[in-house]
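Apart from one protein chain that is not included, each protein chain of the complex appears where it belongs.
Order of writing sets the chain letters: A, B and C. Residues in each chain are counted from 1.
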Amino acid sequence: MNVRRSLAIAGLLLLVVGTYMGLFVAPPERHMGEVQRIMYVHVPSAWNAMLLYTFAFGFAIASLWSGKPEWDDRLVGAVEVAVVLNALLLVQGSIWGRATWGVWWDWDVRLTTSLVMLLLFAGVLTLRRMASAERRAQWSAVATIVAFVDVPLVYYCVRWWRSLHQIQSSPETVDPAMVIPLRLNAIGILLLGVAWLMARAAIEKARRRRDEAPLPSRVIVKETAHA
Amino acid sequence: MRVVWSILAKDLLLEWRERARTLSVVLFAVVTLLLFSFALGPDVEALRAGTPGFLVLALLLSSTLALNESFRIEREDRALEGLLMRPVGSMAMFYAKALANALLLTLLAPVVVGLAVVLYSLEVGPPALAGLVGCWALGAAGLAAPGTLYAAMTSRLKTQDVALPILLFPLVVPVLLGSVKAMDLVLFGDAMNQLQSWVSLLLAFDVIYWAVCGVLFRYAVEEGE
Amino acid sequence: MPEGVIVGGWSYVIAAYSITAIVLVAYAWSIHRRGRDERGKRGRHE
Partner (left out) sequence: MGAHARESAVHASGLGRRFGRYWALAHVDLEVPYGTSVWLRGSNGAGKTTLLRLVASLSTPSCGELAVGGHDVYRQRAAIRRSVSLVSHALYLYAGLTARETLAMWAQLGGTAAAARDVERRLDEVGLAAAADRRVGEFSAGMRKRLALARALLEAPRILLLDEPFSSLDRAGCELVEAWVRRFAETGGTVLMASHDHERSRALCERVIDLEDGQIVGRETLRATGDPS
């Protein structure tokens, strides 16, 4: 509880500072002007969604390997938080697109990939809800692994399908005044995300416990022999 | 291997015995193709340009029918559980079921591709036809692997008719794109020599998912704690 | 990429940041509420 709370508070603080710097300290970008400020929340959302999906993938493997339900708790935490960030990513990307390309949606590689990714992992959460208790953990892990493996394939196929987009700009090539808010926000969302992951895992664990009735007390066995 | 073959033979025999059901999958694919044509209006040029997309969508939509059907026979008298009780190994079971599904979906190709050639007055020679069927087969294989894995899970659910498509369709976006583009290049010429990269994308998807799903199938069919 | 600088655009920035803030707060609240519900239910069962 304490770890979770301090992570959340630290994350929030970083996020506030990063956002302030991103909005008011960092200079506007050369071509995109003020619109570029969306990047300070957009890119961190993307990084963290990917990172949390990767966590989920790791948890899925651990869950199948060990059969321990704790890994499944963490898995649902990671997937759920990542799906929220992923949905945000799409909305931010769409607003950015409207401002720079003049359309809400462009079949851009990363935007399209993140839409497919959202559908894939929303599918994991749906399957989870439909599965019976005995199979829930295994099915969630299976679906998570299958979905995660798909992400690079989707990325490459969309890229080949429509390869007319800007190349990824690495933080080294941009102004340091831009790098700092970006990093602050990235770490802020990461800490917040991990705190949520833990909170969500705790909820799942509590739900599991609630469904576990205590073992009934042992009855006395009557022995009879006719031999 | 022998075990894979005997389960596969059983599936194919049952498929043949219940050919009325199998035929309904074929009919469904044909109807889908027709509907796409009506939706796009009678402009032959536009229809012709859209052929690869229509073909792959017909395949995709009929695949969920075929996949659900393939597990209905296993669920009816819980026969899948009977197979589990034999020293078969879930991997062998997976490959048998997935092969049966891939074969069945591939067998749709001659009918649906043939119909498309007639409907959209495509001018194709034997090499192009072979190419189309080849792309179709690669796509069918790509659908069959994750499709078999997911159908094994969703066949236990009351919501199986919805569950399978919402899980499967986003997953097979690479298969869809890959086979549409590959068919497009086969049909309308491949000026920049891109066919190879699309075919290798399809192959990569097939290889990865035939391997991964084979390993994971066990967790889809065995009961956990 | 278009030439020149995009002028204005603050409204897009504000929209993006507000939506982000709303979604993050809403999710935090939902986690909090679900956690509280779960603790409440457990109390009743035991």
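Rule of thumb we're sticking to: a residue touches a chain if its C-beta (ideal position, glycine included) is under 8 Å from a C-beta of that chain, and two chains touch if they have at least 3 such contacts.
What you see is a predicted model; the values in this text were computed from it and never measured.
Omitted chain: which shown chains does it touch?
A, B
For chain B, which residues reach the chain that was dropped from this view?
These residues of chain B touch the chain that is not shown: 2-3, 6-7, 9-10, 13-14, 17-18, 73, 76-79, 81-89, 222-225.
For chain A, which residues lie in contact with the unshown chain of the complex?
Chain A touches the missing chain through residues 133-134, 211-213, 215-216, 218-227.
The working rule: only the chains that are shown with their structure count from here on.
Can you check how far apart chain B and chain C are, centre to centre, with Cα atoms defining each centre and the answer in Å?
40
Just curious, how far off is chain B from chain A if you go by their C-alpha centres, in Å?
Those two chain centres are 31 Å apart.
Averaging over Cα atoms per chain, report the distance between chain A and chain C in Å.
14
Using the touch rule from the top of the page, what residues of chain A touch 2 or more other chains?
none
So in the complex, which bits of chain B are touching chain A?
Within the complex, chain B touches chain A at residues 146, 149-150, 153-154, 156-157, 159, 163, 166-167, 170-171, 173-174, 177-178, 181, 194, 197-198, 201, 204-205, 208-209, 212-213, 216, 219-220, 222-225.
Would you mind writing out the residues of chain A in touch with chain B in their complex?
Spelled out, the residues of chain A in touch with chain B are 64, 67, 69, 116, 119-120, 123, 126-127, 130-132, 134-139, 141-143, 145-147, 149-150, 153-154, 156-158, 160-161.
Help me check something: in the complex, which residues belonging to chain A touch chain C?
For chain A paired with chain C, touching residues are 19, 23, 28, 30-35, 37-38, 41-42, 45, 81, 84, 87-88, 91-92, 95-96, 98-100, 166, 192, 196, 199-200, 202-203, 206-207, 209-210.
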